[in-house]
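Every protein chain of the complex appears in place save one, which is left out.
When the chains are written out, they are named A and B in that same order, and each has its own residue count from 1.
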Amino acid sequence: MVHQTELHLDTNGHGDSHRVDPELARIVTESGIRNGLVHLFNIGSTAAIVMLEFEDGLCEDLPEILDHLIPPGRHYGHEKAWHDGNAHSHLQATVLGPSLTIPVREGELELGTWQQVVHLECDNKSRQRRIVVTVCGE
Amino acid sequence: MVHQTELHLDTNGHGDSHRVDPELARIVTESGIRNGLVHLFNIGSTAAIVMLEFEDGLCEDLPEILDHLIPPGRHYGHEKAWHDGNAHSHLQATVLGPSLTIPVREGELELGTWQQVVHLECDNKSRQRRIVVTVCGE
Partner (left out) sequence: MVHQTELHLDTNGHGDSHRVDPELARIVTESGIRNGLVHLFNIGSTAAIVMLEFEDGLCEDLPEILDHLIPPGRHYGHEKAWHDGNAHSHLQATVLGPSLTIPVREGELELGTWQQVVHLECDNKSRQRRIVVTVCGE
């Protein structure tokens, strides 16, 4: 059995994070699938889906360490052709990855207490984001 | 067809690594699934599941490079509220990710000779870990 739908988010530029596991849980319930997997996937090359304890401190720490490791700047090859100042956004999103897959057991997401599913905007401007959600199982 | 179970591990603090692909292979066999995917997922926000050649050198190199890139320290936002000294553990686990999905073909894990499935503890203390394993296929 496969159930597929999507989520929409408006984001507010680099480092803006949104918790999405409550919406995921609702989708799993409406799917009627009791055991299997739920996969979520950000459409676009400058945002990521990550696992994170969703609290104010880490929500600042994560984009800060990303900018420390892969800093914004004009020296990237990407800038020579595109001049849009977001090469670091692409590279950060690539390292984090666009998707996660989470177990579904007895109709519920299997997550730790402090383990939330988070959409992280890496682009340097506000974006409208689409996340494709696929529940597979029985 | 979906087969779901879990593995348990006792870990010994930051950088402790455990190879889990032999246990995964046993679970795939007991599932009776011949072709599909096996997904494993660490419950908790301070450990990761990674692919690694499981040999002594790399098992030291990986936590060392992680501590070099995302060092322990008290300057993180997470520490201001929680004071538990493991902000770097959260961030390292987020960058590596909590899960892997591996192909199952003719009843076996499809892995390279030097490609092992490894649970990496990123927390700064010993933990009891639970890994949810889901085999999907036919």
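Convention: contacts are C-beta pairs under 8 Å (C-beta built on N, C-alpha and C of every residue); 3 or more make two chains touch, one makes a residue touch a chain.
From a predicted model like this one, the values you see are computed outputs, not experimental measurements.
Enquirer: Which residue, A:27, A:91, A:104 or A:118, contacts the hidden chain when the whole complex is considered?
Expert: Within the whole complex, the residue contacting the unshown chain is A:91.
Enquirer: To test your reading of the contact rule: which positions on subunit A touch the chain that is missing from view?
Expert: 1-2, 4, 39, 41, 43-45, 69-70, 76-82, 87, 90-91, 93-95, 97-99, 101, 132, 134, 136
Enquirer: Suppose we count only contacts with the excluded chain; which residues of subunit B make the list?
Expert: For subunit B, the residues touching the absent chain are 35-37, 50-53, 55-62, 64-65, 69, 95-97, 100-103, 105, 110-112, 114-116, 136-138.
In this section, only the chains that are shown with their structure count from here on.
Enquirer: If you average the CA atoms of subunit A and of subunit B, how many Å lie between those two points?
Expert: So the centre of subunit A lies 19 Å away from the centre of subunit B.
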